[in-house]
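Shown next, in structure tokens, is the structure this report addresses.
All protein chains but one are shown in place.
Order of writing sets the chain letters: A and B. Residues in each chain are counted from 1.
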Amino acid sequence: MDLAQEAQPWQRRSGPLQRLRLTSLKYLAILRVSAANNLAYLPEIVFRTLFLIVLIYVIGQLWQTTFILHNSAILRGFTVNSMIWYLAAAETLATSLPALTRRIDQEVRSGELAYLLGRPCSYLFYNYAHYLGERLVRLTINGTVAALVALIYVGPPHFTWMGLAAWPLMVLLAISIEFLCYFGIGLLAFWTENTQSFSFIFSRLTLVLGGVLAPIEIFPQPLRTLAQILPFSSMLYGPARTLVQFETASFVGLVWQQVITLSVVSLLILGLYRLATRRVSINGG
Amino acid sequence: MGRVRAFGGTLRFMGSYFVANLQAAMEYRTAFWAQIVIMLANDCLWLLFWWSYFQQFPLVNGWQQTDVVILWATSALGIGLGNAVFGNVSKLAALIINGGLDAYLGMPRYVLLHVCISGTDPSAWGDVLFALGAYCVFLRPGPLNLFLFLLLACMAALIFISFLVLCGSLAFFLGNVEGLSQQMLGALVTFSTYPMNIFNGVVHILLFTILPAGFISFVPLQLLHHFAWPLFGGMCGFLLLIMLGAAGFFQLGLKRYESGNLLGMQN
Partner (left out) sequence: MPIIEVEELSKTFRMRDRAAGFKGSLSAFIAPRYRERQALKPTSFTLEAGEILAFIGPNGAGKSTTIKMLTGILYPGGGRASVLGLVPWEQRHKLAFHIASVYGQKSQLWYHLPPQDTFNLLARIYELDQRAYRQRRDFLIDVFDIAAYMRTPARKLSLGERMRCELAAALLHKPAIVFLDEPTIGLDVIAKQRIRDLIGQLNAEEGLTVFLTSHDAGDIEQVCKRAIVINHGEIVLDASVARLKSDYLRLKTVEILLEDRVETLVSAEGADGVPHLRIQEEIQAYTGIKVLKAQGHSLKLEIDTVLSPLEPVIAAVMARGHIVDMTIADPPMEEIIAMMYRQTALPDEQAPEPSLEERLLDASL
């Protein structure tokens, strides 16, 4: 008796289009539930925004003072207004990162991973949907608060239509790259105790070299080239800069950087994921 | 005589906990060293960034190149020492909410001290190493200056810990304040590492009262430049004030805890 072949009346047997629909519904549902679950943590999200306000205020003050002391309206191509709005955009991204590595680490260590593999759901995509749900909630809330702060600080922004249109795409690429990186670091739990330390230093590198405190143009020379080459800028600087100061040439370059980074990281992490699942299959986790 | 002996006993008590914490952390040898190295690397990274930033855009008003190093070194050493010796303060709010204080209440030691020293954060040692290294390398201090640096850092550590005790003790009255105290901690650390000149008057006042970042890095910076007894006295005074305030606030909350009238306690 091959029960699996029997078409269960409540599960439509499907052609490829139907499969696609069913699969996307599956992961959309996970995303929705994750977002709803995250909204239940609302007090914590609100407190996070307090920190965001502090950050934007402090660094904004630093910049304002710098502008005043240099008696110029433009520094390396940025006005005070675009600088503060850049800060707001970058900090929104930076502070909306969920504790992905810790969750994966826990799931690996507690053996829950094996349990989750028992469901007809790819562990990787399940986590991607889960992460997106969380991240989008945080981005929305942090973005709103950051925008308000920037508005009060320097008035309305001077975004271009192209910048506004390109921004969501770049944000999506950026957070997908970050997902893969932190997911991969979490998977390292199979082999090391130190996933938290690795994710910490990775996030710091992203903040400094990715330009959360200042656009990369501001960096002095050896640092600037370094930051431009490294992939960290695709995670923070890229989207923020595109929004605030859209230039077609640099936009194309930045998107390319993101796409290439995403492809390379995907290959790496998929390989790691294969290794990890093999390890579960052979060693139980 | 008894007082002195009691004080000695307390120091020995703290010492043995310190050693025990270190030993427990060293059980996971690689993790221990990894955390230290990574925190060290992190601090160097930030310093590198700010060093190059201030090279390009020096803030006038007597701002020297090495000032950013002093700022970072004093806050890193103060906060690092605080977290290394009194590392368990960060768990205070959670202990209060989950009834974890009961274990400490049953022991013949001053509760607040006991809670604070019964845990450590290995990465704090990375901060300490960074601070000492950066200060010695960039400033080449003489013995007197070095002594002052260490003394001020110890005072800053105590101010930092007292602040955390105040935040954590809010849990006695407001229930789950873990998120809030995390943010306050972040804010304190953030404000400590930026030069005060960039802030306006109102914020200045805040930074010397509610969020004492001014006393953790700015005042030590001034004192290390030109030592002045009145300023030093001011710092000592604030230290005393905040320590007594923190201890007192904790005691107040503890009375409430012992009477079983805690807000938001389950079963």
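Assume a contact is a pair of C-beta atoms (placed from the backbone, for glycine too) under 8 Å apart; a residue touches a chain by one contact, two chains touch by 3 or more.
Please read all numbers here as calculations on a predicted model, not as lab measurements.
Only one of A:Val46, A:Leu117 or A:Leu205 touches the chain withheld from this view, namely A:Leu117. Taking the complete complex into account, residues 1-5, 8-12, 22, 25-26, 28-30, 33, 36-37, 40-41, 109-112, 114-115, 117-121, 280-285 of subunit A touch the chain not shown.
FYI, only the chains that are shown with their structure count from here on.
Computed from the mean C-alpha positions, the centre of subunit A lies at a distance of 31 Å from the centre of subunit B.
On the subunit B side of its complex with subunit A, the touching residues are 28, 30-31, 34-35, 38, 41-42, 45-46, 48-49, 52-53, 55-57, 59-60, 123, 176, 179-180, 182-183, 186-187, 190-191, 194, 197-200, 203. Against subunit B, the residues of subunit A that register as touching in their complex are 43-44, 47-48, 50-51, 54-55, 58, 61-62, 64-66, 69-70, 192-194, 197-198, 200-201, 204-205, 208, 213-214, 218-220, 223.
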